[in-house]
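Every protein chain of the complex appears in place save one, which is left out.
Read from first to last, the chains carry the letters A, B and C; within each, the first residue is number 1.
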Amino acid sequence: MQIDRRNMLAGMGAAALASQVPVRVAFGQDKTIRFLLTQDFTRVYTFVTAEYSQGQRDYISLINERGGIGGHKIVAEVSDHGNDLPRAIESYERAKAQGMVLVDPLSTPVARALVTRVLADKVNMITAFSGRSDAADGSVFPYIFPLSPNYWTQMGLLIDYFRQTDGNLKGKKICFVHIDTPFGKEPLPILEALRDKLGYELQTFPYTPPGNDQSAIWPQVRRARPDWVVFWGAGVGQTVALTEAIRNGIRMDRMSSSVWLSESDMDVVGREQAKGVLKIDPCVLGREAKPIQAILDTVVKPGKGAGPENKVGTVYYSYGVMITALILEGVRKAFEIAPNGPISGPWLNAGLHAIKDFTADGMIPATTITTADHQGGGKGRISRWDGGKFTPITDWYSANQDVVWAEVKKYSSEFAKTGK
Amino acid sequence: MDWLLLAELGINGIFVGLMYGLVALGIVLIYKTSGLANLAQGALAMTGAYAAWAISVPLGLPIWLAIPLALVAMFCFGAITERLALRRMIGQPVIMAIMLTLGIEIMLRGLLPGFAGAAVKRLDIGIPVTPLFVGDLLLNRATLIGGTVSFAMILLSLLLFNSRLGVVMRAVSDDQTASWAVGIRVERAIAISWGLAAASATVAGVIWGATQGVDWSLSLLLIKALAIAILGGLDSIPGVLIAGVIVGVAESVATGILDPLVGGGTRDIVASVIILLTLLLKPHGLFGREHIERI
Amino acid sequence: MRDQNAKQNDAMRSDGRILECRGIERSFGGLKALKSVDIHVDRGEIFGLVGPNGSGKTTMVNVVTGFYPPNAGSVQLFGQDITGMKPNRVARMGVARTFQNLALFRGMSVLDNILLGRHVHMKPGALPSLFYWLWGAREEIAHRRAAEDIIDFMQLQDIRDEPVEVIPMGLQKRVELARALVAEPRFLILDEPMAGMNQEEKEYIARFILDARDERNVSILLIEHHMDVVTAICDRIVVLSYGEIIAQGEPKAAIADPQVITAYLGERAAARVLQANGGAP
Partner (left out) sequence: MFYRRAGIRFTRYRDERQIWPLPLDRRLMLLVLLLALAAPYLLDRLYLVGYLLPWLIWATAALGLNLLMGTAGQVHLGYGAVIGMGAYGSVHLVRAGAPLELAMLAGGLISAAVGIVFGAAALRVKGLYLAMATLAMQYIVDFVISHVPFISGGSQATITVPPVRFLGIPIVGDAAVYYMALGVCIVVTLFMLNVRRTAFGRALAAVREKDYAAEVIGVDTFRFKLLAFWVSSFIGGVVGSVLAVCYLRSISPDQFHIELSIQLVAMVIVGGMGSVLGSFFGAALILFAPIVLNNLIGFMADSMDMQISTDLRAHVPLMLYGGLIVGFLLWEPLGLAKIYNNMRNYFLVWPFRHAQR
């Protein structure tokens, strides 16, 4: 028995070591561009990662099916970091040793912990819908790319939509219900700055993460009789917020969230009951968009899809496609600038900075990345849940960018001053 | 001060507290027989909710059938867990057994979302969502029903402890060796207490799953349940009722009064502060028995 | 600190009293475990505390060593009032004790258990451990010598490195006695040191107790059930029953007291014994 157990342990150890080897072998192949998609599948961002990652991988498969870019295949290493820093850093270092040029951690804490590393290592990091909002300032964070409207911009868009709808926000009341984490508190400076400018009344309600119990919050929101409610959370916090709002009889068409709201959330809340709720779209959702159609034809139909077919075209899937399309446009540009490489972080960096008026066949608003603006213009639109899908109710627009950029500059300059 | 709001929060707190109390009930049941705190109780509630969901949605059985089936399955699961894992820890330091339950908690948190999918699942047990007004007071139907069911369950377990089985379990909780000597099957009693704990966790999981959706975050009920169990006294079932209401109201009111002052979500801290204060001021809780150590 | 105490004590010990307890009362809940008990131990004597189970002997010892502060009464040790003093402070005054149901530290070797007995003479802390080579080593080795002396005295040489939990009960009792003696106490309390031993082992322990008194100048309070041992080695005894003193004095006389026989055997059996002895002890 003693010996058996020891043998078993030894066997397990050998198997584990064996698994470490092949990754080193793969290093030898050339004509590849390596991305590291280490994301949180298990802990905090479970609600988004699976679909987001599926979109990313399907789009990469699509491009690879079409022969890659510049004769190179895209190799995406997908792994789980579970929001745990040692694991994230290990997979980062491992992938870097293999020549990885881009990492997308899709996690605010991990992105923050990697900032100093990627800046030093000259590896491009995508922080779409996560990470530091001030990373939009490309002059301070040359290797960090949000590539999407950050939370400050999203809040700016929302407030502007409220203003458009009501004509004037003077004397109106906005309730901000948010998860009590840095992510949840992030829009506060913008809300306060815009309050001073537009003259609305602001009331904030923090709830403890992850927000599975908000029963004491919403009676207060109801009593505050708000004109608009913005709820800012993720995963279970979002569905609970909506359910409690419904239970408290708050009008759905006066409620809005950030980009973090999806069909599956609506399934949990109840598709009919949630009718009317608003969210922000950074890209076209659903299956109509051309890239999604192409994926359905070339990747999903032959059975090469990375996940269940019914997830194709969902909200977070679309985000994954959108971000990957932008990244690969960067790769394309990089080949235009330097066709012979060598493929490296700075090489891709130049490409990403050259993205100009890219729309991904109409899937996203025209996006231009410059050395100063890594956000890509800050355009988005508002859409409304109609019981079956999110339908856009505005055009692409951007708003309040002056306030947002003042805030960005404030934090990025502080980082530049003390962080280095 | 908005008294109406306070009243609303207070009522809400009572019912939510009872719902927490149902999770705490399992901790007390297990402590009463085997003298250890089950840190997997939150995960058991999560497992129960997943079980009810799995029977009702993928298998397509009606919910009124799914819940009893889940209860039976979870009772067996609890008893088997005790048989296969906890029983082997007899004679080990208590911290080892506690860590074992923590290990089970982590494992369950991996197993269920791993096999059933990590996304939040809807568990509809037919509670209407339309608001219910009593005068100007809004009552939350989900918590109202959940709290009432929990209250009934806790009362039921009190009755159980006066039955024949209850007498056996009380004897075991009093003195394991002595019960063993008079022919009580101590192991069986402990296994039953685990089964009952898992079953009550299932009811709690279903109720909570119906109000918030089913996902891993149900396992976070643990900390509130611990606060209630410790405040009430780890071996007292009436303590669960009273402490449940206290913790629920304290949390609810803290959210209304403290949050604006601190500018943060104080809800979770309330449970922690209650645990700490109880242990420092009255370690055996409001109704717990004090053990005298013999030298 | 200790030296100062010792000097003070020497000065105050003119009457030769080691321990003087007056009017000790102690109850647990509703149960009165001790009802106004007076006992004293003289210098250099082996004092026996006997009585049936549950008569309050161990409680009395726990009162003396500071575990249960008395509800009423006073405890004087070496002429100093120690009523309500914490056990570790009492130990530092030169009191060592053993326990009825063994209190050795599992997971440690016999040697380490005995070295722990030297605790009151050492200055343990984190820094001597951090700077072991500069600071801790010398102290450790000095005390090791004292421990080895006791190991020789108690004849424990060959089990020195064994973990305490694997050695037989009789030896464990001996190790506990060694741990008490290594502290160089002036007053030793032994709570049933011979419980569960056979005749040979009992004789061994009795010899150690006498040697400890004669060679090491220790006064001893002994709780024991084996009356043969009590009568053989105690100078004076007190018999407790239900928390009250029912007899005291020279051992043979005290245990022959009718009240004592009644307490041990019950009324009817006692009557029979007394009859057999011709109505008189």
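Observations, loosely collected:
The criterion applied here is as follows: contacts are C-beta pairs under 8 Å (C-beta built on N, C-alpha and C of every residue); 3 or more make two chains touch, one makes a residue touch a chain.
This is a predicted model, so every value here is computed, not measured.
Though it is not drawn, the left-out chain touches A, B, C in the full complex.
Touch with the chain omitted from the figure is made, among A:Ile89, A:Leu198, A:Ala350 or A:Ala366, by A:Ile89. Of the listed positions C:Gly44, C:Pro87, C:Gly170 or C:Pro258, the one in contact with the omitted chain in the full complex is C:Pro87.
For the chain missing from the display, the contacting residue among A:Ala50, A:Ile69, A:Ala193 or A:Ala234 is A:Ala50, taking the whole complex into account. The set of chain A residues touching the chain not shown comprises 2, 5-6, 9, 15-16, 19-20, 22-23, 41-42, 49-50, 53-54, 77-80, 82-87, 89-94, 96-97, 109, 112-113, 115-117, 132, 134, 181-182, 185-186, 188-189, 306-307, 411, 415, 418-420. The omitted chain makes contact with chain B at the following residues, 36-37, 85, 88-89, 92, 94-96, 98-100, 102-111, 113-115, 117-118, 223, 226-227, 230, 234, 262-264, 266, 268-269, 271-273, 275-276, 279-280, 283, 293, 295.
Mapped onto chain C, the footprint of the missing chain covers residues 65-67, 86-88, 91-92, 96-97, 99, 103-108, 112, 115-120, 122-126, 128-130, 132, 136-137, 139-141, 143-145, 179-180, 183.
Keep this in mind: only the chains that are shown with their structure count from here on.
If each chain is reduced to the average of its C-alpha atoms, the one that sits nearest the average of all protein C-alpha atoms is B. Here the chain pair with the top count of touching C-beta pairs is A-B. Chain A and chain B have centres, each the mean of its CA atoms, that are 36 Å apart. Inter-chain centre distance (chain B to chain C, centres taken as mean C-alpha positions): 49 Å. Looking at chain C, one finds that none of its residues touch two or more other chains.
Residues of chain B found to touch two or more other chains are absent. Interface residues of chain A, counted against chain B in their complex, comprise 41-42, 46-47, 50, 179-180, 204-210, 212-213, 215-217, 219-220, 222-223, 235-236, 239-240, 243-244, 246-249, 264-265, 267-270, 273. Within the complex, the chain B residues that touch chain A are 2, 4-5, 8-9, 12-13, 16, 110, 113, 118-122, 124, 129-131, 138, 140-143, 208, 211-213, 215-218, 220, 251-253, 255-256, 259, 263-268.
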